[in-house]
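Left out: one protein chain. Kept in place: all the others.
Chains: A and B, in written order; residue numbering restarts at 1 for each.
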Amino acid sequence: MMTPAQKAPSALSLDAEAAARWGGALRVSPLPPDGLLLTCDPALLPDLCAWLAGERHYRFATLVTEEREEGWRLRTLFWGREPLWVHVLVEMPLQLTSLPSISDAVHAADWHERETEDLFGLTFTGHPRLGDFILHEEWPEGVNPMRWSFNARVPYIAREVDPQWRPVRIVQAPGAFAMPVGPIFSDTAQASHFLLETVGEDVARTIPRLFYKYRGVEKLAEGEEPAKVLLTAERFSGTSAIAHAWAFCQAVERIAGVDIPPRAQLLRALLAEFERFRHHLAALSDIIHSTGMTVASSQADILEEEALRLAGAWAGHRYLYGQVVLGGVARDWTNEEVEVLAGGVERLAGGLGRLSRRLRFSGSFLDRLEQVGLVSERQARHFGLVGPVARASGVPEDSRVDLPYGPYGSPLKTDIAVEEEGDGYARLRVLVAEALATARLIREGAERLPGGPVRVEVPLCSGEALGWCEAPRGVAFHWVRLDEGGRVARYRLTTPSFTNWHGFHLAAERFAFQDFPIIMATFGLSTAEGDR
Amino acid sequence: MSKWIIQGLRTGVKSTRYPRRPEEAAGVTPGLPAAESRWPSPSGAEGAALSCPVGALETSGTRLTADPRRCIHCLRCASGPNPVPWEGGYEWARRTGPADSPLFDRGFDHSLHIRVVDAGACDACLSEIKQLNKPYYNMHRLGLFLTPTPRHADVLLVAGPMTQAMRMPLLKAYEAMPTPRRVMAVGTCALTGCLFGPSFASAGGVGSVLPVDVEVPGCPPPPLAILHGLLLLSSRVKKSDEARETLGEAAP
Partner (left out) sequence: MSPAAGFFLLFVLLAGSGALLSALLPDRRVPTGLAWTASLASGVLLLASGAALESGTGFAFPLLRLPVLGTLGFGIDRLSALFLLVTALVFLPASMYSAGYLARYDGRYSLRLYGVLYHLLLLATALTLAGTDLVTFLLDWRLMSVFCMLLVGFENRKQENVRAGYLLLAMTEAGVLAATLGVLFIGGFGASGLDFAALRAAAPHLSQAAAWTVFLLTFFGFSVKAGLLPGSSWLPKAHPVAPAPVSAVLSGCVLNLGIYGIVRVNLDLLPVRYVGEGLVVLIVGSLTALIGILYATIDPDMKRMLAHSSIENMGLVTVGLGAGMVFLASHLPVLAAMGFVVGFYHMANHSLYKSLLFLGAGGVDLRTGTRDMNRMGGLLRVMPYTGLFFLAGALSIAALPPFNGFVSEWLTLQTLLQSAQFGATGVKVVFALCAAALALTAALAVTCFVKAFGMSFLGMARSRPAEQAKELPRSMLWPMGLLAALCLALGLAPTYVIPALDTIVAPLAHGSITEELVPPFFTVGPSGDARYGAGFMKDFHAIGAQVGRGLLPGRGLVVLHPGGEKNPVVFAMSTAYTAVVLVLLLAGLALAVRWATQGRTVRRGLVWDGGVRHLFPDMTYSATGFSNPVRVVFQAIFRPTTQEDTRESVHGHYRTALTRSQREPFVMDRLFLLPLTRLVRGAARLIARPHHSGRVNLYTATVLVTLLVVLIVNWVRP
């Protein structure tokens, strides 16, 4: 006869084991449809999260910090299997401003904690790298823009460059220096700044200094109507508009409890897949351009512009703005029109297939990508990387499969393109495979398009919910809380670029200066999406 | 190597003929609400104006005017029960200085070197600027070049709502430019701040930091609109007001 202690931990259900481990210190409550809410003291947080991530293999999704009248609420979201979602909620009075850090056990939470420290003024004890993150050294200490008391609507210009500021440098070697890149660099690169610590030739350490484009999207959303916030969700990252609009709509629709008609769901998926297709073409063009192959990058550029024109002709906007609305999609398309899209994408996919076959036999191209910008599977899991970057390092995760939403799972079946090497070439192959799969998905969706309405009314509602979407660069999580008036009280935006920038340095280090732009291109991240 | 050369030759010329001939391909522009439209009743016009979430539509009686500087192509006014008419076209750039003065002293009506600065743009504007450098728009044929350093730049092309963190880099870039120099604001964010400003994090448009010479509206402005702005800067096309009057012939 086995005693409970001898049982393997996985044999117990999650709530039972949590209760057995922590007993009364932990309040366990269900979170329908498929979730669990664990409420605990701040002191218990690190152990609990370490157990979830380490033993139960839960993936960190996001950290939602809220300043409520009754106190701080910090909600750490994990996803996994049985149940799908685990929310760890910590409540504490407003006078308390510090709690233990979990990024020791769950390294993916590192930047979330730093962000919370900068924007809310909460300190995470045990975190060695707090401060100087989103708000740069010109921002005064002790002013936290996400607090209720901070007026976000007026320009805040009490800024001065601190002459005492120095970057935290760790490379100790004779002749070591930090090569600055940006914030204004290259021809049309997005604003971002990197300090490359080096002794010449190879990059010993990368210090990304992002958030030059911090527009305070989360703060600006507060007090606005969801319909207006939707415009912001769509426009803060123009190259992944559909994905973020969909994720935001999902959250609001979940709060309202409305069911989206299947035709609208499938049309949203068609738009999202088309956006993914166009994004991957642009990413491919950037990668080829970074290796200096002019003709090849022109070929990709032609495909990209043709995709943009297809979007402009088909939906009226080249970047598909204004298509996804609360309750469905903005307009309906006839089946013939959908056929035009599917046919157009298939034609472009044919061109992409030919281009990628040709690239595969171009030695000078492969030399620049193979064994460059390596990210191992261990590192990718450790930093919680998402999207094509993680999949190229052998992490077979895709929220369309793991966290099915909308029409994914049924009727749309997707499979995950995975590569093991974790180098630039693997990332390129994943991008191409996904773009080609996208064309098949659009064809499949066009054939199975059901009839019915494409939009339902979303009533005024209040509550909180999470929406998510597999954006072209990886999964995005949008946490929305609507107040009694139906306005947005808290909007937490976790984007794939933010998640992946956290691990960008893994790829950029150990390689030569001239590989840096190539590694940046193969990561394909957007600072607009990451900085928010 | 040779296969790429052959491939390139076989692709042929893809570039648009604009500005010599208007571009008529589908999907090159999202269009704008008609600058002015007449409505049967003032209440109808007001109802249409209310459908705009950013206040780009204004009414006076039965007249409804659209401000392209504020429009973000959300298409909401076009999809309501009483849709506002939309127009195609892309020659949207406007000069902000005195109408008759040349924008450049002399010798600048041919080649221009352009430094692009991202002041918090959403990446769509930058993506459209990048298209200018790519085969379909190929601005090199017009003597327009992107340059990595403002030291060589004639034009500072700024996109985005002007985040506070980018204020100093932008000013440094402007200081580093040789005179005469011109500033071009691209995209609704850069003109008015759009959804993002003015706020604690962004100044709400480039105009609050630098003197802007040419404005290109659009969210994002299509590549042809940006090209029009650049040609306007070098006095190679007619003023946008005149251009807009002839939109009927110029665009599909």
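The working rule: a contact is a pair of C-beta atoms (placed from the backbone, for glycine too) under 8 Å apart; a residue touches a chain by one contact, two chains touch by 3 or more.
Only a predicted model underlies this, so the values are computations on that prediction, with no experimental measurement involved.
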| item | value |
| --- | --- |
| Residue, one of A:Ala43, A:Leu94 or A:Ile170, that touches the chain absent here | A:Ile170 |
| Chain not shown: contacting residue from A:Ala16, A:Ala43, A:Ile157 or A:Val199 | A:Val199 |
| Sites on chain B contacted by the missing partner chain, in the whole complex | 149-151, 168-170, 172-173, 175-176, 179 |
| Residues of chain A (touch criterion as defined above) contacting the omitted chain | 103-104, 107, 110, 128-129, 136-138, 161, 163, 165-166, 169-185, 193, 195, 197-201, 204-205 |
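The rule is short, and it goes like this: only the chains that are shown with their structure count from here on.
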| item | value |
| --- | --- |
| Geometric centre distance via CA averages, chain B-chain A, whole Å | 29 |
| Contact footprint of chain A on chain B as seen in their complex | 1, 3-5, 7-8, 11, 14, 25-31, 53-54, 72-76, 78-79, 115-131, 133-137, 146-148, 150, 160-161, 163-166, 168-170, 173, 194-204, 219-220, 222 |
| Complex contact set, residues of chain A against chain B | 136, 138, 145, 150-157, 159, 161, 183-191, 211-217, 219-220, 227-228, 231-232, 235-239, 241, 282, 285, 293, 295-296, 298-299, 301-302, 304-305, 308-314, 316-319, 321-322, 330-331, 358, 362, 364, 526, 528-529, 531 |
